[in-house]
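All protein chains of the complex are present and in place, except for one that has been dropped.
By written order: A and B. Residues from 1 in each chain.
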Amino acid sequence: MISLNSSVETWAHRWPAGLKLGSLCFATVILFSQNSLVFHSAVFGASIVLYHLPGKQFSKPGLQRLFTLWPFIAIILVWHVLTGAKVEGLVVTLRLLSAVAIANLVTMTTKLSEMIEVIRWISTPLRRFGMNTRVLEIGIALVVRFTPVLIDKGGQLTQSWSARSHRKPSWKIVMPFTVLAIDDAEYVADAIKARGGL
Amino acid sequence: MERNLALIALFAALIAALGLIPKFTLGFGVPITAQSLGVMLCGTVLGSKRGALAVLLFLLLVALGLPLLAGGRGGLGLFVSPSAGFLIGFPIAAFVTGFIVEKWRAAPLGLVSGLGSVVGGVIVLYVFGIAGLAIVLGKSIPEAALLVIAFLPADFVKAILAGVITAALAKARPQSILSRA
Partner (left out) sequence: MEFNELAATVEMTGVTLSRNEKPLLKDIKLSAREKRIGIVGRNGSGKTTFARVLSGLVAPDQGEVRICGIDVVKDRKAALRSVGILFQNPDHQIIFPTVEEELGFGLIQMGCSKLETEHQVHGVLKAFDKRHWAKAQTHQISQGQKQLVCLMAIIAMKPQVVILDEPFSGLDIPTRLQLTYYFDRIDATLIHISHNPESLQGYERVIWLDNGQIREDGSAASTLSNFTKHMNALGTQDDISELIG
């Protein structure tokens, strides 16, 4: 399963994941507490610069993700122009884009394994209370392992539909799809038990 | 215990897979994404606690950076985007839906699942979704509600379909309906 983190090595890749996530929370709180156009223009400008520093292979997919917000941006700007609150509209837009940009920067510069380490660290107090946090890690691994399998099976079901109909599949395909997930779960449960259980 | 974990993980994978297979239609040529349908099914099939855990596991992986949300989206940016309210609402929606299916035993499963999905998967979900939109876009609640009202009919139909699908699942795999175990 391909994750969204970038293969381009940046200085940010070397920062500890916990530090990045903590800074992100802090940054988000600051962003939503400020309302000045100057502040948000500066922050947004800085974010774009950060995306371009590691080069085009990094900035292109990163900025593409920002671009997918365009329907919301369009609505906000049109709304605010019509209500005569242009500055407020710009502030909301820039804040939204900055928040998403900074958050995605963390996603793009942090490996999945590092994120899982942070989860393990955060769940340490739960282990002190006797909870089995290994279950969570196995759960994560199972989802990563089986999502492509289910997508593949879903694809086969849609092909079975397309082999007999020129129309796109209807909701009726969700039932057999769910049955496949349920059956796979039974096999997986057996496989876990066969390897010693939880 | 193993079976619970396997079902939770596989339903989380199912939500992801439902977002990634091509959009299908409601029958009038209206394209819909099936992901919220997957969230409702987590509630109706697995019940409140396990259903919510399946959705939480799914969200955790999206937060960790996997492109599991419809359209191949993922990452932390989503949790500060306009969709954030809906994302936070997903596990709560699954919990409420599952709770209704678990407690209301007097009526047939299909009916209860459908109505449970309307309450959880539509009403509760939209409350969180609209609140999130209002915060992120700096708008008032009624203004934010206006933005999403067009999606309500499709989601309402999805909730009914969740009921129909759950009833069919109970016939095909009766042991897997944990909400009525």
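In this section, a contact is a pair of C-beta atoms (placed from the backbone, for glycine too) under 8 Å apart; a residue touches a chain by one contact, two chains touch by 3 or more.
Given the structure is predicted, the values throughout are model-derived calculations rather than measurements.
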Chains in view that touch the one left out, judged over the entire complex: A, B
Options A:92, A:175 or A:189, residue touching the unrepresented chain: A:175
Residues in chain A touching the chain absent from view: 153, 156-157, 159-167, 172-173, 175-176, 179-180, 183
For chain B, the residues touching the chain missing from this view: 168, 171-173
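Simple rule for what comes next: only the chains that are shown with their structure count from here on.
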Inter-centroid spacing, chain B versus chain A (mean Cα positions, whole Å): 17
In the complex with chain B, residue positions of chain A that touch it: 1-5, 24, 28, 32, 65, 68-69, 72, 75-76, 79, 88, 91-92, 96, 99-101, 103-104, 106-108, 110, 112, 115-116, 119, 135, 138-140, 142-144, 146-147, 149-151, 154-155, 158, 167-171, 173-175, 177-179, 181-186, 188-189, 192-193, 197-198
Chain A partner contacts - residues on chain B that touch it in the complex: 1-3, 5-14, 16-18, 20-27, 31-32, 34, 37, 41, 45, 57-58, 60-61, 64-68, 71, 73-82, 135-139, 147, 158, 161, 165, 168-169, 172-173, 176
